[in-house]
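Only one protein chain is missing from this complex, and each of the others stays in its spot.
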Amino acid sequence: MSAVASVHSLWTVAAGVPGRIPAPKIEYAQLAPTLIVLGAAVVGILIEAFLPRRSRYYSQLLLSVVALAAAFAAVIGLAAGGFGSSKAHLAAMGAIAVDGPALFLQGTILLVSLIAVFTFAERRLDPAAHGRPGDAFAPQPAAIPGGEAERAAEKAGFATTEVFPVLLFAVGGMLVFPAANDLLTLFVALEVFSLPLYVLCALARRQRLLSQESAVKYFLLGAFSSAFLLFGVALLYGYAGTVTYAGIAEVISDGARQVDPALAGTMGNDALLLIGGALVLMGLLFKVGAVPFHMWTPDVYQGAPTPVTGFMAAATKVAAFGALLRLLYVVLPGMRWDWRPVMWGVAILTMLGGAVLAITQTDIKRLLAYSSIAHAGFILAGAIAASADGISSVLFYLAAYSFVTLGAFAVVTLVRDAGGEATHLSKWAGLGRRSPLLAAVFAVFLLAFAGIPLTSGFAGKFAVFKAAAESGGGWLVVVGVISSAIAAFFYIRVIVLMFFSEPKADGPTVAVPSVLTSTAIAVGVAATLVLGVAPQYFLDLAGHAGIFIR
Amino acid sequence: MENLIALLVAAPLVGAALLLCGGTRLDRAGHWIGSLLAVASFAVGVVLFAGMLGRDAGHRALHQHLFSWIPVGGFRADVAFQLDQLSMTFVLLITGVGSLIHIYSIGYMEHDARRRRFFGYLNLFLAAMLLLVLADNYVLLYVGWEGVGLASYLLIGFWQHKPSAATAAKKAFLVNRVGDMGLSIAIMLMFTTFGTFAFGPVLAATGQTSEGKLTAIGLMLLLAACGKSAQVPLQSWLGDAMEGPTPVSALIHAATMVTAGVYLITRSGALFNAAPDAQTAVVAVGAVTLLFGAIVGCAKDDIKKALAGSTMSQIGYMVLAAGLGPVGYAFAIMHLVTHGFFKAGLFLGAGSVMHGMNDEVDMRRYGGLRKYMPVTFVTFGLGYLAIIGFPGLSGFFSKDKIIEAAFARGGTEGWILGGTALLGAAITAFYMTRVMLMTFFGEERWRNAPTPSPDRPSAEPAAETRGEYAPPHPHESPKVMTVPMIVLAVGSVFAGGLFSIGDAFVGWLEPVTSFSHGHSPVSAGVVTAATMVVLVIGVGLAWLMYGRRPVPATAPRGSLLTRAARRDLLQDDFNHVVLVRGGEHLTRTLVYLDHSLVDGAVNGTAAAMGGLSGRLRRLQTGFVRSYAVQMLGGAAVLVAATLLMRGV
Amino acid sequence: MNPVYYLYLAALLFTIGAAGVLIRRNAIVVFMCIELMLNACNLAFVTFSRMHGNLDGQIIAFFTMVVAAAEVVVGLAIIVSIFRTRHSASVDDASLMKL
Partner (left out) sequence: MSAFSFPLLTATAALPAIGAVATAAVPAARRTAAKWLALVFSLATLALALLIAARFDPGAKGPFQLTESHAWIRDFGVRYDLGVDGIAVALIALTALLVPFVILAGWHDADPLEGAEPNRRWRPTQGFFALVLAVEAMVVLSFEATDVFLFYLFFEAMLIPMYFLIGGFGDRAGGRGEQQAAAQRSYAAVKFLLYNLAGGLIMLAAVIGLYAATAHQLGAGTFSLPEIVRARASGALQLGTGTERLLFLGFFFAFAVKAPLWPLHTWLPNAMGEATSPVAVLITAVVDKVGTFAMLRFCLQLFPEASRWAAPVILVLALISIVYGALLAVGQRDIKRLIAYASISHFGFIILGIFAMTSQGQGGATLYMVNHGISTAALMLVAGFLISRRGSRLIADFGGVQKVAPVLAGTFLIGGLATLSLPGLAPFVSEFLVLVGTFSRYPVIGIIATTGIVLAALYVLVLYQRTMTGPVKPEVKTMPDLRVRELVVVAPLIALLLFLGVYPKPLTDLVNPAVQHTLSVVDRKDPQPSVPVTAGPGGGGPGRTAQTQDVEAAK
């Protein structure tokens, strides 16, 4: 207690001018999930600095798992304490919301991250070079690919164990992102989880050129989009004179009052609001991969190390949609009639675009990337329903989708040939003969993506479409259904390839994973089936979590 | 007593089941079982007949209700039998002639490896035919109706390894199906009109509905009759049906099944009586067919086909009679029965000839056979005399009455019909004499037949293995074959006379069919005389052409009419060109369209999606800067759209 | 002076930055253009802060600087590593993955 208090006092003394600015009140307990994760990340950095190389892997793994589990426990504790419903409130001087959606999404992100850590830590898949186990990451990312330094690092059995703290930083940012209750926090959280991801993308052990290219693309486009987001924030600030969600919402709904008439030119200027809102939306739509801001998705998904892709595809989507929901429901409900038609258009474009583009893909990771775009469209359809059902359905969909995605990418890591993962679809031909179990598992994931009943994908899709239909989006549902049909085509194509094609003689082998990846896949399958067959409990959870604090 | 009715049907049905499912174990005894059960059915028939005679005319009909068959809503089809005088007549004919032919077949099919199956089919036929005549409603009748069609199909195609037999069987079934369509539409009409289709209620209610509906029903029934009884325009199958073994031709395609149409019209008499237009149609069909069949019969060199043409023609007489209403029903049935005797006899005779002639069917390769097969000659000869209406024999009585009744129609119609019937009688005499002369008289052309049969291999399986021409050794058939022929010959001679004593037959049927004497513009005597005259002309003409002059062993080219008649008056050609060819084109076109249009539409959509996808993909150039441009464009659109929504 | 002019300037800078991202090939220059865009935002924040008479905008500007600095760290790391691999800093060279 004393330590915390002293740190607190240090901080307040440093930041505040006594008497003028009140000391900020920080509810540490309610921010525990984020703090635990970020703290663990810092500790992870220290481990990298001080522990000998050989013990880093296990310490990092242990630290990450414990931290994420503890954070998850903290989320559960908060939820059990009623912070998800009756005691929901704004913490940290209104910067961070502790409410149902935030806790639900944080819980989801933490679980997803926990599983992602397992896939990050998998070291049995890559054929052991020089007798050293290798994970998915380059032993010496700074070394030139194929160069002497890299070979030496490989020989020495180096491992980039920094990925764990980096991952934890990203998770920390993601935890804040959907809970951010002002635009500044939103922006900072965005950068906090984006920057580590850029780094992670560049770290692939195999095909490093692609990996680096993906990182540079992701980075440049991400930075570009966050500049737009920031400009949007600036305009909104200009419009409302504040960046807190509640403040902006109030200005929107009440119009410009109690304001210096001299400033009426900017204050409450609808053009500022509309342009600013649109730019902030754009920044978030970029993160969820909605058309027309989706271009980075396939390239990054393909180039990044597959465990990272899985993590990104699942967790980023959860965090970004959480933030999007909060923005739409807390900040912009007053201008619903402005953004809804536009978002309808985006949703339709995204659903159809993702599905149509995926048809002709030949790389499994790109295919899944386009599929994730189509799914973003489905989620958008629910997100813009502007009803409590809309929120809870999106929450449910996100939870369901993220586990399927993680599982699917985990499966992708297992199918390998001499050049690393064999992601070209032609190499997957006949996989069902070589490894029926793996193919069956992947088929389950694909069917879930396709929204076949009795899988979580169906329950999620039904939930969001139901929400959309109930709020008058009947045609959105029809478009969604049509694009589902188109999407089904390419999911099925993969199944055909796996089961009904003759295996090629020089086809890939299926690596036998350790318990880590096996767990990840098993959890994915279990979640897919449980959420598909008995979704009520989770729907309840999402339903209870469907109220934003304002 | 009425419980015996089911037994009539059950006996042959059991036989069929036994023989068809019994397997090779029954090969040795199969024909005996089959024949025994046919005879048993006949015996039951006789018992029932005796019982029926024992009751007075008003109470002779028996009913047996077995079970409710298809009860759905107002639709109630039952399995129930009705045995009245009309049915009884048929029962006796079917089981009687049927039994004889079973016995005949024992000898005829002796060398066939699949004899057991043959008897199974025959039993099946008997059962179906009995069901047809015993049913008390149209739906159950329909079962028998199609059942006999099935048996006919199986038996025509009995020698399935011959493509011609298989094709003929198929054709018979198909043409019959067209007729069956008529029957089912008739039943539907009855159901919607009367709410029922049992004979009793329907026929009793004919007075309560419009004539138009009745005419429609009547025409549909006529269509059914045309199919089953090989009447124009659905006659084309009967000639081909001769591909079946000869006993089959005798039983099914001469004596019993083909007469089912006459039964149907007679049974529905009350309905037709109330629909004169339909009756006119019936009469017209009958008249046309009796000429058609007769003309075809004149041109055929295949003995069985000549007889088939004759059958067609004779049934034309019956249909004509049935179309005349109460005046003719009884005579139609009477001619049906006598025809059953003599035509069955003729066919069995033909079979016997073929049996002794290495299964040759071309009459131009017969000749002078009377010496070699005397019994066949005599029985065949008696049948011949009966069919041409030689005074005193069966055919004379029945056919004469029909001609009389036709004249009695009155007016121009009466003259036309009567004239047609007379003309038919002349042609009948001609072609039957021709058959007789070519087969049993003249030189023995079979001794050095020049070439194998030109147009097609003969009907019997031996033909398949036949290579070089070896002259046959004509011989008389065994007892088991000749005895049934003798019995039938006796029937052909005496049945007509017996029936006519005191109008016994008419009186017997009257409670069912009712009867009225027509008022003929010409007296009965004149008609009889005229019949005699045309008979002599026909026989004389035939004798001039085939008795005096030698018959060439290969058919001469013949006149245009002859050639047309050989080809069934081009009706088959018409069918072939219009229905078969046209149908082939239609199906081929549809198959093509199904693939290119219906399937193509869907596949096209899929391909279009793929194309769209391939095109959109190109936006993904791989260049960061192009992505950035698109993002910027997207942002601009987003902003613009948002502004537009507000109308700023 | 009307603070709105600063807004115009900010918008102009932002546009220049965005155009630079689109036009320039060198990754470093592209990156610098993005920094320019961020700075344009900062200018807008500060201007709005002045117009609204509260300090939020200025605080945000500081935060933005920090974030931008962090971004530089990560961005340069990535760009340098790809430069070492390819001996080129052209963003157009990094186009292996497409379609």
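Letters A, B and C name the chains as they come in the text, with residue numbers starting at 1 for each one.
The rule we apply is simple: a contact is a pair of C-beta atoms (placed from the backbone, for glycine too) under 8 Å apart; a residue touches a chain by one contact, two chains touch by 3 or more.
What you see is a predicted model, and the numbers here were worked out from it, not measured in a lab.
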Chains on display which the left-out chain touches in the complete complex: A, B
Hidden-chain contact residue, picked from the options A:C201, A:V441 or A:A463: A:A463
Touch criterion as defined above, residue of B:P163, B:P391 or B:G633 at the omitted chain: B:P163
Which of A:L447, A:L516 or A:A545 contacts the chain that the document leaves out: A:L447
Sole contact to the chain not displayed, among B:H59, B:H111, B:R557 or B:R618: B:H59
Sole contact to the chain not displayed, among B:R76, B:R370 or B:R567: B:R76
Chain B residues touching the omitted chain (full complex): 20, 58-59, 61, 63-82, 84, 114, 117, 136-137, 139, 142-143, 145-147, 150, 153, 157, 160-163, 165-167, 169-170, 173-174, 177-178, 180-181, 184-185, 187-189, 191-205, 208-209, 213, 269-270, 273, 326, 511-512, 514, 583, 586-588, 590-591, 594, 598-599, 601-602, 606
Residues of chain A in contact with the chain not shown: 392, 433-437, 447, 450-454, 458-459, 461-463, 465-466, 469-470, 474, 477-478, 480-482, 484-485, 488-489, 492-493, 495-496, 499-502, 534-536, 539-540, 543
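We take it that only the chains that are shown with their structure count from here on.
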Graph class of chain-chain contacts, one of line, ring, star, complete, other: complete
Distance-maximising chain from chain A - centres being C-alpha averages: B
Euclidean distance of C-alpha centroids - chain A vs chain C, Å: 24
Per-residue overlap in chain B, given as positions that touch at least 2 other chains: 617, 620, 622, 624, 628
Residue numbers of chain C (touch at least two other chains): 18, 21, 30, 91, 94-98
Interfacial residue positions of chain C with respect to chain B in the complex: 18, 21-23, 25, 30, 91-92, 94-99
Interfacial residue positions of chain B with respect to chain C in the complex: 617-618, 620-625, 628-629, 632
Touching residues (chain side chain A, partner chain B) in the complex: 216-217, 220-221, 224-225, 228, 270-271, 274-275, 277-279, 281-282, 285-286, 291-293, 295-296, 298-299, 337-339, 341-342, 345-346, 353, 356-360, 486, 489
